[in-house]
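For reference, the structure I am asking about is given below.
The complex appears here without one of its protein chains, the remainder shown in place.
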Amino acid sequence: MSFYQYKDYIEEGDIVLAFISRQAIKPITIKKGEQLNTRYGHFQHDKMIGMKYGEQMGGARGYGFIYLLHPTPELWSISLPHRTQIVYTPDSSYIIQRLNVTSGTRVIEAGTGSGSFTHAFARTTGLNGRVFSYEFHEPRYLEAKKEFEDHNLENTLITHRDVCHHGFEIETIPEHFSSNGSIEGDVVFLDLPSPWTAIPHLKKVISTTNRVGICCFSPCIEQVDKTIKSLQENGWINIEMTEVAGRRWEARKELVRDIKDVVKRLKDIQSRKGQGIENRRNVKVQAGEKREFSEVDNDDDTDDQKFENLGKGYNPFGKGIRVKEGDENYEWRNVTKIESEIKTHTSYLTFAYYVPSKET
Amino acid sequence: MSFYQYKDYIEEGDIVLAFISRQAIKPITIKKGEQLNTRYGHFQHDKMIGMKYGEQMGGARGYGFIYLLHPTPELWSISLPHRTQIVYTPDSSYIIQRLNVTSGTRVIEAGTGSGSFTHAFARTTGLNGRVFSYEFHEPRYLEAKKEFEDHNLENTLITHRDVCHHGFEIETIPEHFSSNGSIEGDVVFLDLPSPWTAIPHLKKVISTTNRVGICCFSPCIEQVDKTIKSLQENGWINIEMTEVAGRRWEARKELVRDIKDVVKRLKDIQSRKGQGIENRRNVKVQAGEKREFSEVDNDDDTDDQKFENLGKGYNPFGKGIRVKEGDENYEWRNVTKIESEIKTHTSYLTFAYYVPSKET
Amino acid sequence: MSSDIEVKPVKNEKVISFNQHVLIRLPSEGVKIAYLKEEGIINLGKFGSFQASGVVGYNFGQSFEIIEDENVNPISFIGEVADASEREDTPELSKDELTMMFSNSAENNQNIINIGSKVQQLSNADIDELKKSGASSNIGQQIIEKMISGHGGFDKKTIFSQQKYLKRKQQKFLRRFTVEYIGSSELLEYFIVKDLPRVHGISEETLGSILSYGNIRPGGNYLVIDETGGVVIYAMLERMKGEGSMVVVHENEHVNFSALKYADYPEDLQNEMVKTINWLQFLEPENEKILWEDVDDEEFANMKTSKKAQYERRSKRANYINSVIEVAKKGNFDALICVSTLHLPTLLPEILPKIGGSRPIVVYSQFKELLLDTQHCMMSDKRVLAPSIIETRVRKYQTIPGRLHPLMTSRGYGGYILWGTRVIPQESGITAVGRGITKKRKENPESTPTQEADTTETDTPETTTAS
Partner (left out) sequence: MSSDIEVKPVKNEKVISFNQHVLIRLPSEGVKIAYLKEEGIINLGKFGSFQASGVVGYNFGQSFEIIEDENVNPISFIGEVADASEREDTPELSKDELTMMFSNSAENNQNIINIGSKVQQLSNADIDELKKSGASSNIGQQIIEKMISGHGGFDKKTIFSQQKYLKRKQQKFLRRFTVEYIGSSELLEYFIVKDLPRVHGISEETLGSILSYGNIRPGGNYLVIDETGGVVIYAMLERMKGEGSMVVVHENEHVNFSALKYADYPEDLQNEMVKTINWLQFLEPENEKILWEDVDDEEFANMKTSKKAQYERRSKRANYINSVIEVAKKGNFDALICVSTLHLPTLLPEILPKIGGSRPIVVYSQFKELLLDTQHCMMSDKRVLAPSIIETRVRKYQTIPGRLHPLMTSRGYGGYILWGTRVIPQESGITAVGRGITKKRKENPESTPTQEADTTETDTPETTTAS
């Protein structure tokens, strides 16, 4: 299992994402003798070994199922518990695209946080690229370090460091991470409470031979203001702040409720009423097609809620009989429905470039 | 013609909105002997008199047409030239709704600007409500004053005033605008470069007997910051800043391009090529269903653009033949297309309330 | 225009009054609706209960804190801090302090571990006991303080998270509330929180746009389809304030106006302004008219008392139905306001003749795809000019100076409206520029542009000149 290439069959020791539902994707490390227990069934690791990635797996007791997925940075990010500090794909994919992160890029990231974006950087830069990630919070650092080792993120070096105070320089860079003894970052991503205190330290670690891009990720507008000033003071140009909005839509079907059915049902109600009521009325009836009074009369004028609204999924011909979405006896219209909770803000993204002077 | 009620037939002196196209709605005042000249034909006022509002009118020379529309604040705002200071309906309708502007509300508005929002306020508050509008820029004030008179906005009083320096009080309020000799505004709308300098002046003119709502309309975030502080210092509560995004979509049809047609066309090209080329090849041909070499060979490997993309509106069976959108010989799918230029920002809307103490 | 204001208020919108419904806004950002009876007690669940008489007479918008014996004290706003000077962690921070916080928060954060519910050492039993024991005016604050002192990791938190924690606890335990007038936004908010599908996902901003694009105002006469149980009708009535009328078409034997029970309109006013008719009556008016002839006075006098009452009720009902059918037949409505899940491409052609010339057509749907089909139907019908689907979305901000940012998450809803203008096309004799004269144009390509009123984007016209 690797974030750098796919494999086809599951082996012991692999990390597999057990897809239980859209809201529940559970990472498991395959180990003989273990079992995944969910509300939707029980799944033995032994049986997973040798199965294909992507395969559907039935529960051990004859009910429930999961899908066995190969990890990717994008699936990994949605498998994480919804705690803070996850940079989700709408933001991370835009940052990677805009700063032209590709195979071979040298990335500086601070802080590591959940490590979600680190995975995307590691995948995209590949084995020719390098990711230098910094985390000042020790428990988080230790957790991320172990995770990156478990995930074989070979091109990633995590450092426990408060970059705002102590900068980014690494005294003894492992040889295969060094570029002429230095970090020489091409792209910088700062997800810190006060990026403006870290920006002055960057000069020592960014590339001296090509243009460097930066993105600062801050939730509050006042942080952006300080960041812009610091970028200006430190010689960064083309400063631009942006926001990314990501929305997710599900496909649904809505019942086509034709007026003809409504009219038919109203006529039906009236005729049933007309039959059931004794001829006890006081009305002068004339010949002709016009309807008689009893059909519209109703003694209970106050009960306005007697007949329920016909809403989604209700039988158009009667009240309260629920129609299953997509039931082939009815006509349906495809519609898109937005997710029930939308992310209306993640952070402001402030981009800039630094162009080192021509070497002569 | 009135913004307070509809009429059915056009009379001399009416203001009519001549709808020429979505992008061209032209207000005209009906006057005998005059004529509206457009790129789409010529239209005589004389003939408009007596026509119904909403009627389509053909051009005097046998071509072109317009629709004769009754003014509403919403149509009026889109008829204005796209200069600055127009508060469009997505913002104005939200402000009216959120601040509960209804029949009878007393509104304070500064500045008047294009007068677009003033019309919506005047319509919604009706003849029982009052709109006090302030404009400091003299040419704009004079223009708006004349416009409001022409439009018979009877419930609206415009004042030439720099409210930031001189406040909102009016020395001699016309009797039918006064409430116990005072303005007693229920709702305040400030569209000013520095609303924080106007806010301290409000206490003298807002209602002393009920809760007062305010909305400050500012394009820059730094203005919001100052506005919030001023509102706090002046006793306003429930301060909340919001943004309104309005989007407009058109209905279009997209050609359903089925893969079967593509395959058919590729086969057709190949068979035509096979027929047209002499048997001058060097290939060992075997019997069977498989195709012969000449059908796929092509001597001009460099010309990659010989066959154009099949894009929107193109015949799926051949290149370059344009199919009219909705042509009944083809299958179409309804789609929505967003307007070509969208308003990604108008202003930040900062709302707050002022609750006068209980009278005892 | 009246020379002085003579609005006859149908209910009190300014001062909290008996025998009216009110909206109660809780610190948790939840909302309740209560009816203020004299001698009544309003129960807010875990937030306590209070006597209705305690809040009556204050202005709408007033906040209160519950004290002993179900009494209330007015407070300036719901987040007011009682003893700001005594508290070190006051939420009111100066700009300088905030700057410092930003600059140092990296350092501050370095020593905290993840804060979960497990660091919370106070049990629910403890909290219940505290609630029971306390009868003083500051019980909420006291509970919070007790919780802070029982909270193992609290002093290790950053100022930021301390404040968030405090706010969360305040919302949960402070016995505070605000009494608000039930305007249409408040009624909608109540249903959004309580039952979003019932109002078909309409947001406040979309409701506002329905009313503005629909040109709703006092004195209008509207045709309405409202499947929200009356929220849209209420919003219209509030804009009209007693002047004007509407015909509501519905699909059941009786219309569902359950939302109007919070409206507090006098019954006769509501009946006068809101006429109802079902689709059968609307579409087949001649068949559905009631055959009714009033008996002559003599015959009436001879009826038994019980018969008389029945006769009068039936007479009233028959006349009502027949009169509404007549109003609907006459048409010329000032707008169509449609909030419905009915399939409009087949229904709309039946409704359009009833709408007056140049009046707005406003159709709401939760789903853009459904409006799209209706929009295509309008475009081929020609009786609706320039139909557009309009989406309006409000984004709210955490409005704290120094910590300004949009709310991180929101419920995903809002809906779309389709807006157009009812027009009267000429049946013949109209030649669009660029259609009938295509040939001429090809010969001289600069001569005339194409004119398609519905979709083409073109320049502004030349100026008006006297002929």
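Which chain is which? They are A, B and C, in the order written, and residues in each are numbered from 1.
The rule is simple: a contact is a pair of C-beta atoms (placed from the backbone, for glycine too) under 8 Å apart; a residue touches a chain by one contact, two chains touch by 3 or more.
A quick note: this is a predicted structure, and the numbers were derived from the prediction, not measured.
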item: For the chain not depicted, the shown chains it touches; value: A, B, C
item: Identified contact with the non-displayed chain, of A:86, A:107 or A:120; value: A:120
item: Touch criterion as defined above, residue of A:15, A:96 or A:144 at the omitted chain; value: A:96
item: Candidates A:85, A:179 or A:234 - the one touching the absent chain; value: A:179
item: Missing-partner contacts on subunit B, residue numbers; value: 83, 136-139, 162, 164-165, 192-194, 197, 219-223, 226, 247, 254-260, 262-263, 265-267, 269-270, 281-286, 288-293, 296-298, 303-312, 319, 333-346, 348
item: Missing-chain contacts mapped onto subunit A; value: 4-6, 8, 18-24, 26, 28, 33-41, 44, 52-59, 62-65, 67-70, 72-75, 81, 89-90, 92-94, 96-98, 100, 102-104, 120, 123-124, 126-128, 154-155, 175-176, 179, 209-211, 221, 224-225, 228-229, 235, 237-251, 253, 334-336, 340, 350, 353, 355-356, 358
item: Contacts of subunit C with the absent chain, listed as residue ranges; value: 369, 372
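Methods note: only the chains that are shown with their structure count from here on.
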item: Chain located farthest away, centre of subunit C as origin (C-alpha); value: A
item: Euclidean distance of C-alpha centroids - subunit A vs subunit C, Å; value: 31
item: Distance from subunit C to subunit B - Cα centre to Cα centre, in angstrom; value: 22
item: Multi-chain contact residues (two or more partners), subunit C; value: 368, 373, 395-396, 404, 406
item: Where subunit A touches two or more other chains, by residue; value: 221
